[in-house]
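Of the protein chains in this complex, one is absent; all others appear in place.
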Amino acid sequence: MNSGQLLLVSILLSSFIPGIIIFCLPEEKHRLRTFLNLCGSIVKISLVLLLNVGIYYGHLFEIRIPLIPGVEILLNGDPLSALFATLSSVLWLLTTIYAVGYLEGSPNRSHFFGYFSLCVTVTIGIALAGNLVTFLLFYEMLTLTTYPLVIHRGTEKSLRAGRNYLIYAFGGGAVFLVAVVWLQSIVGPVDFSAAGFSSSYLDSNGTVLALIFVLLIIGVGVKAALVPLHGWLPQAMVAPAPVSALLHAVAVVKAGAFGIIRIVLDVYGAQNLLLLGVLPLLAGAATITILYGSIRALQQDDLKRRLAFSTISQVSYIALGMSMVDQPLAVIGGLVHLVHQGVMKITLFFCAGNLAETLGIHRISEMNGVARRMPLTMAAFTVAALGMIGIPPTIGFVSKWYLGLGGLAGGNWWLLLVLVVSSLLNGWYFLPILIRAWFAEQQGAWPDEMYSGRFETRLMLLVPPLITAFVVLIAGLVANAQISPLAWVRFIVRGYSL
Amino acid sequence: MISAELQTMLYPFILSLAAGTPLIMASLCCTPLKKSVYHFLPWATVPAIIVALTGPGDVIVEVAWFFMGGRMGLDETGRVFLALAAFVWLLASFSSRSLMQDDKNQARFSLFFLTAMAGNFGLILAQGMLGYYLFFAMMSFAAYGLVIHRGNADARSAGRLYLFLVMIGEVALFTALLILAYGSGSLALENIGGASYHTLTLILLFIGFGVKIGALPLHGWMVPAYQTTPISAAAALAGSMVNAGILGWLRFLPPGQISCPWGALLFIVMGAMAAVYGVIIGLTKKQAGAVLGASSISQMGLVTVIFGLGLLSQEAGLLALPVLTVYVVHHSLAKSSLFFACDIVQRQGKTVSNLQLAAILLPALALAGLPFTSGAIAKTAFKELTFNIGAPWSDLSVFFLPVTAMGTSLLMFHFMAVIRRGRGSEKDGANMSRVIFALSWLGVAVSLWLWPGASDFAGHSLVGTKILQGLWPIAAASLLFFVWQRISWRKVGPAGETKKKTVFDTLVNRVTSVLEEEEKDRQQDRLIIFLRRLVPPLRRVEKIMGRWKVVGLSYIVLCLCLLLLLLQ
Amino acid sequence: MILFAADTPSWMIVPVALPLIAGLFCFLLSRRTFVIALLAVLANLFVVCLLVRQLLLFGPMRCQIGGWQPPLGISLRTDGPALLMLLMTAVTGLAVTLYARGYFSYRISDPLRAGRHRQQQRYFWPLWLLLLAGLNGLFLASDIFNLYVTLEIIGISAASLAALSGKPASQRASFRYLLVSLLGSITYLLGIVFVYRSCGVLDLDLLRDLAGNGSAMRAALALLSVGLLLKTALVPLHFWLPPAHANALAPVSVILSALVVKGSFYLLFRFWFEVFAPIVTTAALNFMGTLGAIAILWGAMQAIRQHRLKLMVAYSTVSQLGYLFVAFPLSRVVEGTHIWSIVIFMALTHACAKSAMFMAAGSVYLHLGHDRIKDLDGVRSSLPVTVFAYGIAGVSLMGLPPSGAFIAKWMLLSASFASAQWWWALVIMTGSLLAMVYVFRVMSRFFVNSEGSSGKQTVALSPLLEWPALILALIALFLGLLAPWPLRILSQGSIGLVQILSGGMV
Partner (left out) sequence: MITTLLYSLTGLILFGMGFFTLIVHSHPLRKILAVNVMATGVFLILIATAYIPLGQGEVDPVPHAMVLTGIVVSVSVTALALILACRVQETSNVDLLRERKRSQGTKESRR
């Protein structure tokens, strides 16, 4: 095992081992557990950064474990996987801090944090997966590790949400498996590093390959919450806030979107997709999802549900970018939104969690004047919400800008319309929340005020959203700098020679 | 003297200080220092003033890391706008400081005030599309905080409308920028002339910046917002922020570089309509701020017309640019001065004295183009522009200008009447507001005469015919007003815009009720119920399959089947 | 070392003889039975490993007991599939032995329970060892009649084990089980008669060379198959399995579900693809596949509707057995030894996962005193390891990666796509989804936080009741990652298979 392989393995182990230890720890050992968690995540971040540097300088990271002919486990570090791995590991650290604060005093914490760590291990596995089989492996494991988190509260409602989550996720997984096997029976094993299979297969199997593409997209589309497949996401909101953050920003939805990216860029490749002519389907699905998610978000009074529908809408920007895979600018927009959406959405969920945990506020109609009580939280919320709308200089604007440029470059004028309508809708469902929070007068006491201390809420709940909100601002402001998500995405896209 | 190198190194710093200072102070509003920030409001404008007066001209500084490639610089137009903005903001911040003394939300106010200020300064200094857009958005959204500051129902509905239109403007602008950036292949404003302008782009830009200046279909926010915004902030809004829209047009549709007769027509027609429309609705308002808002719609209509004339051809554009500048300076100073006048009325606890009334008359009638005022200079400039461009515009202006002048005068008399009746409660800082008004008055009175950029027009405005032409509409208007005063003070309902909001609401409800909750959850439950219904048959069949007779039968059937199939 | 590496086929007598003798001792001594059983099982495992090593070094081997040559002497033989099955039995057997120890020593302080346990334990160990001997014999024997004897040994001991629990339901179920098993054996015997009549030999290898002729052989195959299908509980004939498995003692359920059904299936599979391969028709293969498909769906749906955990697990066995049969029609398109590897991976995974699941179910039963699915609240916090084991086992049963079942399903799917028989893929995936439903229906109940459960008096379970399950479940889960090793053993192949394949059956 060379040093590159060692790095890959240790990236995975850095959260896996703490997770296993945490499972074995007795419930009362809070300090040790927190220590393990933080240690793991810090180690992971540093290792992932190391991976980034290595990839930047062209080192090869690859582990191959053949299982049966045609099926092998392949872990591979390429710029794209580094992007997702970095996002996940950094946000994991913040989510962990947040979760420690959030779950203070609640039962079954060692379970929670155990699954939490496993979940991130699996997500990083998805990031590092180098072929479809490995991707599938981690993709299914992700469902398993997140399920206990979704039903963590153990109420009937959460069980129902968990049930639907499973039905959707495993249904998608099954479709995905079928598609993968089918694809491999036609084109042989597909490694992501090859940037698409040979176009010679298209002549004889064009229709089937198009069908398989649709199946693959359905398979990952369930997690990415493309529209007819999104039903699980709003229901999964019954989970605790850190879990929602994890689902929406770090792991599940992101894994789906990442899957779309992989399928489009690495499995099929731009050339094949253009020849097959299936991209309009993806574009259509993404557009419908964007608009539908936004419109549904408008109707929600439950804050987390509104955020959930907003996620449905926002994540599809990634798919939208991918649907214009022949335009580098659009691809940049889509890829960078993977990071940007994650950071913004996690901020929003942190803040929603703070409101619920500190004041018992779950509904938007209860939020009148809450910014006076919790100014920092609401400031973070505001920044992230403005980012979602795409107000400069937040990172949301950067994504939309590149998507728009890509659309224009490809002559897709309808894309501008989509962006405009969706921005308006975003504004329509986010701005009233902000107005309520900042400018409305408080009506009566808070539903369930639980905390009164020096700061507006517990420090561990307060710091993570502030950090992410800061990132939302700064990463947009310095988007053109040498080190920024955008710069890295440009680096990725250069590698594809689109 | 500092060396040239050092100077180049310092440029970015100096320039960014203009916008940065208010921004930093705004961020202080989020810290425990927030209580004291408002004391230092005026100081936030100082760097901008310094930059405007001494800043390096025609140097563009690239700041690559900043927001996808930041560029800033101070060209001549920018310098005028910056100086103007700094002056208005300086007065407005003095005014705010005394106005907000007892307000419990003073920190919040300072935050938005300073952010809007930073946005305003920043967009003037920006030389890249995105930079402009960034600061423009910053200013627009921050201004929302000022509009809604009072927090009553009126303020909220005005704020809603404002925000709605701002959003429309933002996305229109965003789209226009995308098209321009893609067309010109660069984000720099200098290269923008290279882009080919679609009609769509032009319309989008009209909408994007038109919201800010209250161009006709997008004017709805202006009257209610000016009415509810605290006066000092309204002065800034009317005196400086509005100009950001004009500057936007100048930056993105640079006169002299592009021409677009078709688009020009759009601007001229909409502008002319706004000029008349503003007067008409203004006369129905009974509140000083609202009247001023309506007047702004009207005045900005004139500006739109000037801009439209500049779009007719490249030569016309070169001619229109100075005229536009002059008009903008004149309007800003006069309008902010009128707002400060309202401030006096509200604070001094008694009705305005005749002396005060006379003083207020100067900026008011300046707007109407009274000879020897800045208004006269601006009107002269306008007229000369049309004559230089030639027929049919010169002929049209002969009719049009007096009409608007008369309308504006009517409106201003109406305003005076409103102010004369107005009476606020006695508050601290009345003297302060008097001083501020005096300063702004001074600005109106002398600035255009002293400013070299307007000296040609100033000279021409002193010609006898011009004086006469300036006077008769006012005289006619005063007569009309007198008659109208006698007839009645008709009661007018509250601002019609609140109704518009409910139209939007019903629209929302319409759209969303179609997609009403979908019963997704319940549908899934229905699936479960359906599956549960399957359970009894399943149980029954399973039980039957367990009977020995059935087993025997299936045993035999299996044997036979296998035998047959194997024998094939 | 020389001993281990030696090319001495006589080692393969040990897995049959040793448990038999140990069982006898257990029965006679009635004290320290666990130690004897444990030693026997450990020795068995050791010898099986030794045989695997021999296989890898020297290839398949035969052993004539007492030097008698066929057709008269008893002969044993080893090859890849047989050894993998032996290995599966040995590993699962070890786990079951430990688990049973934990099971019988549970709450020994309770006098009533202690007495009952002593009684049960007294018979459990000898019967289990007898069963083990029978299974090992089944996998090793190379004579169609000896196979009958091993089948009967298995039948008798399994039925007796099933009756051990002493509850009325279990008595009835095991009586029925015994009858079914007898019917199967007799049918099988009738099949042997046909075989012997037309060929005059009983040895599998000899039979293979003679099998190509006559409709009598086809009738024989039909009879042999139906007899074995009865014992394997393929769907129309599965009625006896759920009650027998679900009402037995937990360790017994494990043995029955994980091992016993595999024995008869193994035999069936050998007949169809080795001994009688030349006379097997595509139509018959499709028929078996169809039955398998029905089994997958029917068993899964029945599992979903169950109210008791152990019944659900038992029906899941019915469903899982179907996958083994779906491999039949796909055998003609897969190359090389794949058909064996599909079945072996499926069987190994199922053995480990199902044992883990039954162990978990048994522990839950001991812990709560019942196994009603709707009242499983709060088990998560009191039996974390068990719940974990259940979950992992369930995941393996569903065929999620990286379990062995995933590898098997992968191969099934690619075979069905390669032969454009996509409907098998549809059935397989539907089955997986249904499996998801029944696995997680229970799983979610474990996670319910209930206030009531804390009130009940609960006794901590011995680690012997929890950890064997977890370890087996983990083996099942990671079998897919270890896939090259079983494949290597398998590639040593059975002699016959290689011949058939080279003979152009593909």
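By written order: A, B and C. Residues from 1 in each chain.
Methods note: a residue touches a chain if its C-beta (ideal position, glycine included) is under 8 Å from a C-beta of that chain, and two chains touch if they have at least 3 such contacts.
Remember, it's a predicted structure, so these values are computed and weren't measured experimentally.
Would you list the chains present here that the left-out chain is in contact with?
Looking at the complete complex, the unshown chain comes into contact with B, C.
Looking at C:Asp79, C:Glu152, C:Asp205 or C:Glu466, which makes contact with the chain not pictured?
Residue touching the chain left out of view: C:Glu152.
Could you tell which one of C:Leu202, C:Ile279, C:Val439 or C:Ala483 touches the chain left off the display?
Selected residue, touching the omitted chain: C:Leu202.
For the chain not shown, which residue from C:Val16, C:Leu147 or C:Leu178 touches it across the whole complex?
C:Leu178
For subunit B, which residues touch the unseen chain?
548-549, 551-553, 555
Considering the entire assembly, which residues of subunit C contact the chain that has been omitted?
Touching the missing chain: residues 71-72, 145, 148-149, 152, 155-156, 159-160, 163, 166-168, 171-172, 174-175, 178-179, 182-183, 185-186, 189-190, 192-193, 196-197, 200, 202.
By our rule, only the chains that are shown with their structure count from here on.
Let me have the rounded angstrom distance from the C-alpha centre of subunit A over to the C-alpha centre of subunit C, please.
42
When you check subunit B against every other chain, which residues touch at least two of them?
None at all.
Which subunit A residues qualify as touching subunit B in the complex?
160, 164, 231, 234-235, 292, 295-296, 298-299, 375-376, 379, 386, 389-393, 398, 400-401, 404-405, 408-409, 416, 419-420, 423-424, 427-428, 431, 435, 438-441, 476-482, 486
Subunit B touches which residues of subunit C in the complex?
Residues 183, 215, 218-219, 221-223, 225-226, 229-230, 236-240, 279-281, 283-284, 287, 301-302, 304-305 of subunit C touch subunit B in their complex.
What residues on subunit A touch subunit C, complex-wise?
Counting only subunit A, the residues touching subunit C are 23, 65-68, 70-71, 73, 107-108, 111, 133, 136-137, 140-141, 144, 147-148, 151-156, 159, 162-163, 166-167, 170-171, 173-175, 177-178, 181-182, 184-185.
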